[in-house]
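The complex is shown incomplete by one protein chain, all other protein chains being positioned as in the whole.
Now for chain A:
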Amino acid sequence: MALAAAADLRCRSGSAQSPFQPALPAATAALRETGKLTIVAIGSSTTAGSGASAEDKSYPAVLLEELRRRLPNAEVRVVNKGVGGQSAYDMLLRMDTDVIEEKPSIVIWQTVVNEAISHIGEDKLAKILRKGIQKVQAAGIDMVMMDLQWLPRAGRYPQYDAYRALLKKTADEHGAAVFPRYGMMRDWSRSKRFTPEELVGMDGMHMVDAGYRCLAIRIADGIAGALTGNKPDMAEGMKSTN
């Protein structure tokens, strides 16, 4: 347990530079009234957990565990609706059936990576994201958009940063929270506490369990913090444990 906790500590390196402090009014109200917290994670491979050594190592699975630990009195449910390779538009099409019908109080939407690869056009992407966010928010659900993953050489995709900026801008316009995945992963990689394979599975063979686990821990920190008003445990306590 102590060993696991020490391993989890490194996930919080750089949490001051890339903070995740979402406002979650719908989830807070739902938790207060019903004692329930339901989250739907919709996305492509990152959400589906591709590259994880087992199904329970995907980020939504770890998030469920971590939230149950942090919110012992709540009835927590995390539904994984990740489908590898899907575009934002594919996900928009299943937003009603896969997401809203689950009646969650939080939706975490992980997308845009396939759009950045295939460069579908910023106007088009903005429209798709707007429609998705509006749909979820109109159902009275808190929306969290997940930023793209950090890449060792993002210059391969010249539009990568533009698409990231677009995601942030669209989320901001609608008051949706953004989970700063890119910044976090960059900080993890700079912290030298991870091997590159642990984070991005660069050689395509290594499992990226550590990366998913850290994502889940940081999301859980942010959500639990917003719901309880507490700071994450030991958030900055790791500076001395180097």
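We adopt the following convention: a contact is a pair of C-beta atoms (placed from the backbone, for glycine too) under 8 Å apart; a residue touches a chain by one contact, two chains touch by 3 or more; residues count from 1.
To be clear about the criterion, contacts and distances are computed from a predicted model.
UniProt lists the omitted chain of the complex under the protein name "OpgC protein" (options: "Cyclic nucleotide-binding protein", "OpgC protein", "Nitrile hydratase" or "Phosphate transport system permease protein PstA"). Contact with the chain not shown here comes from a single listed residue; of A:K36, A:R77, A:H119 or A:K168, that residue is A:H119. When the missing chain is restored to the complex, the residue among A:P72, A:G155 or A:G229 that touches it is A:G155.
Within the whole complex, the absent chain has one touching residue among A:K131, A:K168 or A:R193, and that is A:K131.
Even with one chain removed from view, chain A keeps its contact list with that chain: residues 44-45, 48, 50-53, 83-87, 89-90, 92-94, 113-114, 117-120, 123-124, 127-128, 131, 149, 151-153, 155-158, 196, 200-205, 207.
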